[in-house]
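Quick one: the structure is below, questions incoming.
With one protein chain withheld, the remaining protein chains of the complex are depicted in position.
Chain naming follows the written order as A, B and C, and within any one chain the residues start at number 1.
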Amino acid sequence: MAIVLGPNQYGKAETRVVRIYRDAAQHQIRDLNVSTVLRGDFAAAHTHGDQANVLPTDTQKNTCFAYASKAGVAEIEAYALSLARHFADDIEPVSQARIEVEEYAWERATVGGAEHPHTFVRSGQDVRTTAVTVAGRGPAQQAWVVSGLRDLVVLKSTGSEFAGFLTDRYTTLPETHDRVLATSLTARWRYADPAEPAAWDAAYAQVRQILLEQFAVVHSLALQQTLYEMGRAVLTARPDVAEIRLSAPNKHHFLADLAPFGLRNPGEVFYAADRPYGLIQAVAQRDDAPEPGPAWDSAAVFG
Amino acid sequence: MAIVLGPNQYGKAETRVVRIYRDAAQHQIRDLNVSTVLRGDFAAAHTHGDQANVLPTDTQKNTCFAYASKAGVAEIEAYALSLARHFADDIEPVSQARIEVEEYAWERATVGGAEHPHTFVRSGQDVRTTAVTVAGRGPAQQAWVVSGLRDLVVLKSTGSEFAGFLTDRYTTLPETHDRVLATSLTARWRYADPAEPAAWDAAYAQVRQILLEQFAVVHSLALQQTLYEMGRAVLTARPDVAEIRLSAPNKHHFLADLAPFGLRNPGEVFYAADRPYGLIQAVAQRDDAPEPGPAWDSAAVFG
Amino acid sequence: MAIVLGPNQYGKAETRVVRIYRDAAQHQIRDLNVSTVLRGDFAAAHTHGDQANVLPTDTQKNTCFAYASKAGVAEIEAYALSLARHFADDIEPVSQARIEVEEYAWERATVGGAEHPHTFVRSGQDVRTTAVTVAGRGPAQQAWVVSGLRDLVVLKSTGSEFAGFLTDRYTTLPETHDRVLATSLTARWRYADPAEPAAWDAAYAQVRQILLEQFAVVHSLALQQTLYEMGRAVLTARPDVAEIRLSAPNKHHFLADLAPFGLRNPGEVFYAADRPYGLIQAVAQRDDAPEPGPAWDSAAVFG
Partner (left out) sequence: MAIVLGPNQYGKAETRVVRIYRDAAQHQIRDLNVSTVLRGDFAAAHTHGDQANVLPTDTQKNTCFAYASKAGVAEIEAYALSLARHFADDIEPVSQARIEVEEYAWERATVGGAEHPHTFVRSGQDVRTTAVTVAGRGPAQQAWVVSGLRDLVVLKSTGSEFAGFLTDRYTTLPETHDRVLATSLTARWRYADPAEPAAWDAAYAQVRQILLEQFAVVHSLALQQTLYEMGRAVLTARPDVAEIRLSAPNKHHFLADLAPFGLRNPGEVFYAADRPYGLIQAVAQRDDAPEPGPAWDSAAVFG
């Protein structure tokens, strides 16, 4: 029996890159949180402290800024692909580079009824995400693109039931045929073929809208059902999406008990609880989806 | 010399009250975080552990829910006033009641181009606030209303300078005539006379819009100047506002140094820093404003 | 009626200064979060954007680092006093300087039973704080020192009651004669005379220990009583303390209801709730305490 080095990776996490486009009278802004991960031949750094193969994380940070200028940030997926390809192509010991980006949206401020050319209000809704992985170099180079969103907080004040569930000796929950359903949605979808570049911004907007619409129109018998219908609708609308993963905390809203005070509460006054929360997770996929490879191996995989 | 009990107060903090209005086909939602504070004759609880004058914080929580039903939450200021008046009127040992409310805004989800009747997306922009204080009972009862917002994150990509400042031996900052200016604004304004009820929702919307517009249109020589112009514009537009307090972290965006890589950076690529940050605070007020009394004594005053 | 500039202040918040002492074989570390606030003649910056009197917050940050070298960080109160005196003495438009410091404690790592000379583990218990204000210059200069701690999380598993309280129509809470009492304590005490320098580290350690001991030994009929006994004990032991302010969220631990499962729960299994929480605040002071002046006017006073 021997002790050996297993999988390993390193990078620079959470570089806050802001790119302003000021060529036109209407400025544009892309506000990013970028993490880089390198995988490859770094054994000697672990076993002997030999850094000869280790590109400093400080350099990776510099590269994030340089590419925001050189490659630009027209769309986060394109920016991440250019960064990942650079590390895979140009840094000898790197066999695989992963770039994860979060984007914070800004809206234009409205002044006197018109959009102001250079003033923005942070939108504060969901954070848009992407995770791009590039492996190898030359003709054999492969790439994977996962796009997504997190923290899309949605609520429906009716149209949700929870009944007919399995019970055991620890079950005290009553059935309900009308409850508040609320969640803070995380969704991540994997593109089948990143070589066929999507219009990434448009794809994000479409998927987001489908998720919202399904949440609204599906009469929910279970959060599981709502999630699956969301996923199915995205795959139906987007043939370029191979798989979508959905994670949804059930943000419980409990009916306040007003009976002791002689008051009725017909679904009007709720207590919004923090913890614990249900956590429902599901994947919808095509049965002929290509293998995911390292698409889902995150920057924090060992954390 | 004797050791004595000084000021004291107690209450229930952060009760998460959600009120749904479902009378019409279009549901409405008010999503609140409510804190109650009681001041009065509670010395015996401190000196002898005698609770005879102490209304439990659990009861205060119950009351928040009951009043969301009884009084409703048409506007947070009105809801807070009704709660505060109840405690001041009906709980014998209470000489002063303060209610602080945060409100999280929700937008209607759009489905097929139309607003969905019962599905909402949390807006995620600024949190609306109010702090209401009621003292005494009967004809001598007084009330103070402070309304506000926090976490309104705004950025302008040009139209901001910082030059001509005082320097000393520790100054290394260069002057700039074009920088990114960004902040996460907190504003709180005190109404001159809460007996003359404002249309609270409309007042909030108007003040918020004025703050945004001033941030946009003032060519900023200093964040101090921007704040003061914001405050002045609010007081000019709203004769019922006696005073406005503004607090603005300067969310620094530093130009990335790309020169080592042979790249120009004409105000395009920035590093958004977390800490430290400048913190600029100013009050604009009428010179004939009535005394604030306990209007600014917060629920966390001793914290 | 005119609109005028009211109180205002500005500074650099949350500069993370770490000072290592490496003169001896046993290194020492002081790990600080420093905020500076300047008050004075800054009207023109607000009304005309004229910065001539404004020392940049970037300079204030530089000064924090320079003084960690020049003045050192033997004790945070002494460091803060030297910084505040510098701003008050040397920066012409400044009439009042306030320095707030948080300190994160580190313990020495133990290796082979002995303390390691240069390896530390962050202690993670309470954060030590100070807030120093210096006004004026020359012989008339005055100073105020408030020291404190926050986030001291304590719990007693018995020795706490809550009964005999005031009830009204919204009261449903039963009385209890044995409950879990837990809080995350914030305490701040004002020294009567900062010209008579305390042994600041020793004073902090003593006050902290008194607070802990009183929490333990007082049989609690109310959290109010516990707080007041804490305060009284500190003032009794430390003649140099004029006043102490205590703020304590009641971190509720609710007995889990196991009866539906045929299990008894004699004070053994609890649900630890996040929100809402009771918030109890009290001041203990000497009846001949000197006026506090600006001692309690915080860096975030308008926030």
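FYI, a contact is a pair of C-beta atoms (placed from the backbone, for glycine too) under 8 Å apart; a residue touches a chain by one contact, two chains touch by 3 or more.
Please read these numbers as outputs of a predicted model, since none were measured by experiment.
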item	value
Touch list for chain A against the chain that is not drawn	1-16, 35, 37, 42, 45-59, 61-63, 66, 90-93, 162-168, 170-173, 186, 220-222, 224-225, 227-228, 231-232, 235-236, 243, 245-247, 249-250, 275-288, 299-303
Positions on chain C contacted by the hidden chain, ascending	15-22, 27, 29, 31, 62, 65-66, 68-70, 106, 109-112, 116, 118-125, 152-159, 180, 212-213, 215-217, 253, 256, 258, 260-261, 263-265, 267-274
Chain B residues that touch the omitted chain in the full complex	169-170, 172, 260-261, 274-275
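The working rule: only the chains that are shown with their structure count from here on.
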item	value
Chain whose mean Cα position lies farthest from chain B	A
Approximate Å spacing (C-alpha centroids) for the pair chain A, chain C	38
Chain centre separation in whole Å, for chain B relative to chain A (CA means)	31
Length of the line joining the C-alpha centres of chain B and chain C, rounded to whole Å	23
Shared-contact residues (touching 2 or more other chains) in chain B	15-16, 62, 66
